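To keep things clear, I will list the structure first and then write my remarks on it.
The complex appears here minus one protein chain, its other protein chains still in place.
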Amino acid sequence: MIKLTNIRKAYNQGQHNEFWALNGIDLDIEANKVTALSGPSGSGKSTLLSIVGCMARPTSGRVQLAGRDISGLPERFLTDIRRSTFGFIFQQYNLIKGLSARDNVMLPAYPLGGDWRALHERADMLLDTFKLGHRCHAPVEWLSGGEQQRVAIARALINDPLVVIADEPTANLDTVLSREFLSILESLKQQGKTILLSSHDSLVVESSVVDRVVRLRDGHLPEAAE
Amino acid sequence: MKTWIGKQQALIDFTLSSLSRRKLKNFGLLLVYALIVFLLASVMLFTHALRREAALVLKNTPEVIVQRMVAGRHDLIPPGYIEKLGRIRGVQHIEGRLWGYFYDPVVRANYTFMAPTAGTINEIQIADSEIVIGAAVARERGLEHGNLISFRSYTGKLFVFTVASVLPHDAELVSADLVLLNPADYRAFFGIPADHYTDIALSVANPQEVRNIAAKLSETLPDARLILREEVLRTYESIFNWREGIVLVLLSGSILAFAIFAWEKASGLSAEEKREIGILKAIGWETGDVLKMKFWEGALVSLTAFLLGYVAAYWHVFHFSTALFEPVLKGWSVLYPRFELVPVVDGFQVATLFFFTVFPYTVATIVPIWRAAITDPDAVMRG
Partner (left out) sequence: MHAWSASQGSSALHMPSRKSHRVFAFLAICLALFLLTFADAAMRRGGSADVLATSERLVAQLGLTDLCLFTEARYTRHPSQADLHSAFQDHPLGLEHFPSGSLLPPPNNLAASYENLDRKTTSPD
C-alpha cells in the first residue's frame, strides 16, 4: 500500500540548529492492517506520520502510494491525495472551538464542494455511529475528552479515506476510553481501512487489534530486519 | 461549475459559522461599517442632487447682472446708467431690478424684499400695500392669505401690508424667504428715489457673445461689476463642493478611526486564528481554500455594510429630506426651505463608493491570512 524508501527528514536544514528527525527509513505499510509506530518521544514517530500522510515532504527518499511515487508532487496534488486518501486523528484532537460537533466533522469535505445534503447526512450518520448524535449541535468545547476524540475520528472518516492516521490517539484518554478507542479501531479495520498510528502506550502496542508494531528510535528502525 | 458553487457555498458556510462565534463583536463591526457607508453615501447623494437641482433651477437666471460699485461696495444704480448700457450692440433686454434685505427682529430672520419689475407675479398685479410672501416667511410668522403684517422700515416708519398670497411650496428652494411687493411700495419702504435701482439684469441676443459683450460693458462702465450666469452656476458648484468637503473633513476622523478598527479586526491574526488555519491545512484544505474562505468573509461583511448603508442613505436623503444634515446646511438661518430633492443617482459615484468601501476591507481581511495560510500542514502535528 505505502512504501517508504530511505526516508530522511531534516528540520532547519543549513542552520545552526539543524536537526535530523529521520535517518533513512525503509518501511512497507500493508493495506487493511493496523500498523503501530512505537518509540519514545522525539524518536521521529510524528514526523514519519506526517510524511506518510503527505503533510510534509521528506528531505530525501521516496514515498510510494499504491505503486505511484508521490514524494515529488507539487502541493496541490499532495493536498488532493491527502484529502481523498488519508484521514487524520491528532493527539490534541485539533477541533475548531466554537463550531458545533457536526460542523467540525464536515470540515474536511468543504473544499471538495460535494452535495451538501449528502454530506450533512453522512456527518450525522458518523456522529450516530460514535454515539454523538444527540450532541451534534453542541460546540465542541462543551464535549468531554472522549467525545472530542470521537468527533475527531468522525472528522477523519468524513471523506471516506483508505488510510487513517492517528498520532498518539490514547495519550489523553483513561483506560476505559482507550479500550473504547481500540474497539473503534477494530471496526474500522473490518471496514477495510488501513490504519497507521503512533503510540507509546503499552495498552495500544500490545493490543490484539494491532497487526504490526514498528519500533522507532532516534529516527532509525533499529530492528529493520523484523 | 456545480462543484465550484458547492465549494464556495461550503466555504461561506464555514466563514459564517466562524463569524457567528463572536456575534456581538462582528455585528457591532457590521453596524459601525454600515453607519460609515451611510454617512458617506448621504453626503454624496445629497450634494450631488442639490448641485444638479441648482444647475437645473438656475439655468433661467439672468444672463448678466450689472452691479455698480462705489469704493468697492455695492451702490444703487443712478439714473442714466441704463441708457448707457442700451447703446451697446448685442444687448437685447435691460431691466432695472429692485431688491434688498430686511431683518425682522420678531423672529430674528432675514427676508429678501423684492419688487418684480412690472409689479406682477404670475401675471397678477401686486396692489399697493399688498405683499406676496415665501412659504418659510408664512410659516415663521404664522401668516396666510388676507392677514395683515407690519414692518418697521429702516427710516423708523411703520408699514402695514396685507398678504395677497403665499408662493407655492414647490418653489421653496428658491423662494422661501421672499417678500414681493410692488416697486412703489418698495421705494417707499426702503426710501429709494425713483429711477434708482439695486442692480441691472441683461439678456443678450446671441448667448455665445456673452463674454465679448461683458468685456465691452466693463469698458464702457468702469465702475460696474458684471456677474455672468455661468459664474452663478459655478459659484453653486463650488459651494456644494466645499460644503461637501467640510463634512468629509469632519467625517474623516471617524472614518480613520473606523479604518484603524477594521484593519485591526481584519488583519490582526490572533494565535487562535493561526491555530485554526493550521488545523484547516492539516485536515486537507489548500492555501487557496483558506484564502477563498477569508475572501468571502471580507466580501460578505463589506458588501452587506455597503448595501445597508447605501439604502439607508438613499432613504435618508430623498425620503427624509436629509434630516441629519439639516443643521449643517441651515447654519444660523432662521428661515430654511422645506424641500424634497429630486433623486438623481450618479452610477459612477455609487461605483466609486462601492469600490472604496468593499475593496479595502476585503483586501485587509485576506492579506494577513496569506502568511498564516502558507504554513506547512504538519505544523499542527509538530506544535
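Which chain is which? They are A and B, in the order written, and residues in each are numbered from 1.
In this section, a contact is a pair of C-beta atoms (placed from the backbone, for glycine too) under 8 Å apart; a residue touches a chain by one contact, two chains touch by 3 or more.
None of the values given here were measured: they were computed from a predicted structure.
**Q** Among B:Leu31, B:Ala127, B:Ala205 or B:Ile246, which residue is in touch with the absent chain?
**A** Final answer for the missing-chain contact: B:Ile246.
**Q** Which of B:Pro193, B:Gly253 or B:Pro327 touches the chain that is not shown?
**A** From the options B:Pro193, B:Gly253 or B:Pro327, the contact with the absent chain belongs to B:Pro327.
**Q** Touch as defined at the start, partner being the missing chain; which of B:Val106, B:Ala127, B:Ala184 or B:Ala257 qualifies?
**A** Spelled out, the listed residue whose C-beta touches the missing chain is B:Val106.
**Q** In the complete assembly, which of B:Ile88, B:Ala171 or B:Leu251 touches the absent chain?
**A** B:Ala171
**Q** In the whole complex, what residues of chain B lie against the chain that is missing from view?
**A** 9, 12-13, 16-17, 20, 53-54, 56-62, 65, 67, 69, 72-74, 95, 97, 101, 103, 105-106, 108-110, 112, 114, 116, 121-122, 134, 136, 149-152, 154, 158, 167-168, 170-178, 180, 199, 201, 225, 227, 231-232, 234-236, 238-239, 242-243, 246, 250, 300, 303-304, 307-308, 310-311, 314, 318, 327-329, 331-337, 340, 342-345
One rule holds for everything that comes next: only the chains that are shown with their structure count from here on.
**Q** Where the CA atoms of chain A average out and where those of chain B average out, how many Å apart are those spots?
**A** Once rounded, the distance between the two centres reads 64 Å.
**Q** Quick one: in the complex, what on chain A touches chain B?
**A** 46-47, 49-50, 55-56, 75-76, 79, 82-83, 88, 90, 94-100, 103, 107-116, 155, 159, 167
**Q** Can you name the residues of chain B that touch chain A in the complex?
**A** Checking each residue of chain B against chain A gives 3-11, 13-14, 17-18, 21, 272, 276, 279-280, 282-287, 289, 376-378, 380-382.
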